[in-house]
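A protein chain is absent from this complex, but the other protein chains hold their places.
Showing chain A:
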Amino acid sequence: MNPNQPPPPPKWPNRLLNRLIAPHLREEVLGDIHERYALRVQRLGERAARRTYWREVLAYVRPGFIRCKPNQYPNPSHTDMLRNYLKIAWRNLTKSKAFSAINIGGLAVGMAVAMLIGLWIHDELSFNKYHQNYGRIAQVRERGIREDGRRYSNTSLPYPLATELKTSYQRFFKHILIANDPDEHILTADQTKLTETGRFIEAGAPEMLTLTMLKGTWAGLQDPHSILLSASTAQALFGNADPMGKHVKINTDMDARVTGVYEDFPHNTEFNGIKFLAPFELWTSVNPWVKEQQWNNWFLSIYVQMQPNVDFAQVSAIIKDIELNKIRHIEDRQEQVARQPQIALLPMSRWHLYGNYYEDDKGPVQMVWLIGLIGAFVLLLACINFMNLSTARSMKRAKEVGIRKAVGSLRGQLVGQFLSESFLVVSVAFLVAILLIHLSLPWFNNIAAKQLTFRWTNPYFWMAGLGFILLTGFVAGSYPAFYLSSFQPVKVLKGTLNSRRLAVTPRKLLIVLQFTVSVTLITGTFVVYRQIQYAKNRPIGYDKAGLLLIEQKTADFKGKHALLRSELKNTGVVFEVAESRSSTTGITMWNGGFWRKGTEITCPNGCGTLPVSTEYGQTVGWQFVAGRDFNRAFSSDSAGFVINESFAKLLGLTNPVGAVVTWNPRWRKAKTYTILGVVNDMVALSPYESAIPTVFFLEDNYNWINIKLNPQVSAAEALPKIEAVFKRLIPTAPFDYKFADQEYGAKFAAEERIGKLASVFAFLAIVISCLGLFGLASFMAEQRTKEIGIRKVLGASVLNLWALLSKDFVFLVLIAFLLATPLAYYAMSDWLQKYEYRTELSWWIFAASGAGALLITLLTVSFQSIKAALMNPVKSLRTE
């Protein structure tokens, strides 16, 4: 043939053929046309050869050449190998049951925590979304700056604001609804009496809130004598009978007919717990004073629904100066003007997380993000641990890889094997996590005060779960899959593989990180519990044991006090009875305007003014610092004050008893009072804040009856007798009572919740950290098997070896402790800042958390290190 190199044929017909021709024919076909081309070039020249080349190429475009040759062998069925993989995976799991359980369990716990937190965050963020007009509803608020410089945003508004909005700004709104505050009322239907929380609101409410009506329509509140009941209330009042059109008495003075039944508001709505809605007009018809109120009484809520074409900010800007413009020129409202009140709309989407009274308090939002962060962190740590533990174990399987390769496994098959194994284990963990959630959800709901439900039917949840399984499975399986499968079988089987190359530093970093978090959380839990305990131990200024509080919900209580008192005392189970305006755990009357010798006594945020009856001090157990209690013997006591210590401090007198104070709150006649006595501060509001300066005086303006039980009689014995008296004297009202100690205990609920959550998280963090530690310890012990064997042969004792293996970890935990201490100190002193009455951060709290972490570390590590140290050196040295 031609010894000279022939010019190469055109390239891209080649490419076409390469693409088209069946693989088994490619060689001969391409060879043929190239040879033919070479011959043609020789004979006819290059140009002619090129011209005919195309014909040659196209001649091959026929089915005979394009069709692939049917495979000589049938497709091998993979199921045999797959079954083998599953079997090997199962054997590997069961070979070390405890280890597998820890590994899968750890990951499952991490996933469960993440999912629970996900549900919680979803619940927080979807608050109020139950209402279909969610995006168009807002609450009117008054924003301003308090005397102490803090910015506030108040939902209680003066009545004229509502009329002003309705007369001048109606065009922006579809609904403007006035409502009173939620309050307990007595509902009476025939013989059934119930005390339920409800609101009086204007007629557009059902439509604005898109109530799900089970009976009746949204127009149900049009009639001023109507009432809408929640399904649960209707059930409680009427049983299974049809409630429609039935008569219901609200308290003792309002008559209404049931015009509808709505589905109870779900737990994650602002209106949750509102058991009935009644027309605002019904309330004002028996409370005519409401409509006479001016700009100086804040007691109403106003809800609006926007017209479709306007947005919140735009309208807020227009209405912001309504109040200021009205009060600017009223002489005695200058104090109010100084607060620069601005009217603004708060969209429904922001009610739950941004609806604080103090605008700068970002607590709820921060809580959501913080918890979300913790969830992500727990999950991340659990994943990394899972990978670490898996890879630490996978070193054992190097030989399996060697044998598989020697027998003929391709690398791709090994990768597939390890990845599928890892997916399998992660899926098992996922199932366990779902089981865990199922079991722990009621308990979590309990401590988080939520009603979360697991969203079985939500496709996003399953998609997220699947994505997570794939991701974790891939990452956890990638090390054995890609690293182990790259070994040379000869080296693995000869045992010359050097596994020391595996990075230990990242694992150590991880341990430090995990323990930093754990120690921080332990310290945090400690501090939260200490703070709660500290506040619980605070002297509260009265005796809450055996103190019964009964609210006078109806007018029927009026004028019956003397009778009640004598009847109750006659039962013998009651020590004393007294009336008051507020319960011992609240202050409902705030005022200023105290003057002494021509100078005003300024109350920074208002002083409590509490009308009480003469025996109040004896009933609640006042502790006198100076002076005396009210006494029926002195009729002049009606112009007397009993003050608490805080108020005495405001007065600034060494001996305030006998001092004369003028009280002129402007809305009532100025009157002069003599100070009779000084009592210890009573903790009426938050046990974490300093006490409110309060004056007590005799005035028939009471809402509560306080009953001190006879200390010799048990409550169970006393209650039926007391109830009998109430039933006899005031038959219209149900006998609803509260125990002062329970009411007081409820003030700690929020902090106790934080404490419980923090302790749960601290526990989980410790568990997960220990898993990481356990993985690293077993990994290290594995690697040092021979070293330990040689050391033992040379005479090292078990104690020596234990110390050798454990000291690394102790060192890591010490570093973590050093990192965590300032972190925890900073975070917890910041947290404590918001409590005026707070515990100290003493050094021993940190020391105790550190010692606890160290102890747990030693326990975890010792398991591995003692096991390694006890191993028979003959066995560990004779591996080949």
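Going forward, a residue touches a chain if its C-beta (ideal position, glycine included) is under 8 Å from a C-beta of that chain, and two chains touch if they have at least 3 such contacts; residues count from 1.
Note that in this section contacts and distances are computed from a predicted model.
Enquirer: Quick one: the chain not pictured, UniProt calls it what, "Electron transfer flavoprotein subunit beta", "Ketosynthase chain-length factor", "OFA family MFS transporter" or "Transcriptional regulator, PadR-like family"?
Expert: Record says "Transcriptional regulator, PadR-like family".
Enquirer: Among A:L16, A:L30, A:L493 or A:A659, which one is in touch with the chain left out?
Expert: A:L30
Enquirer: Looking beyond the chains shown, say which of A:P23, A:G64 or A:G652 touches the absent one.
Expert: Here the residue in touch with the unshown chain is A:G64.
Enquirer: Footprint of the hidden chain on chain A, which residues?
Expert: 1-2, 5-6, 27-36, 38-39, 52, 55-60, 62, 64-65
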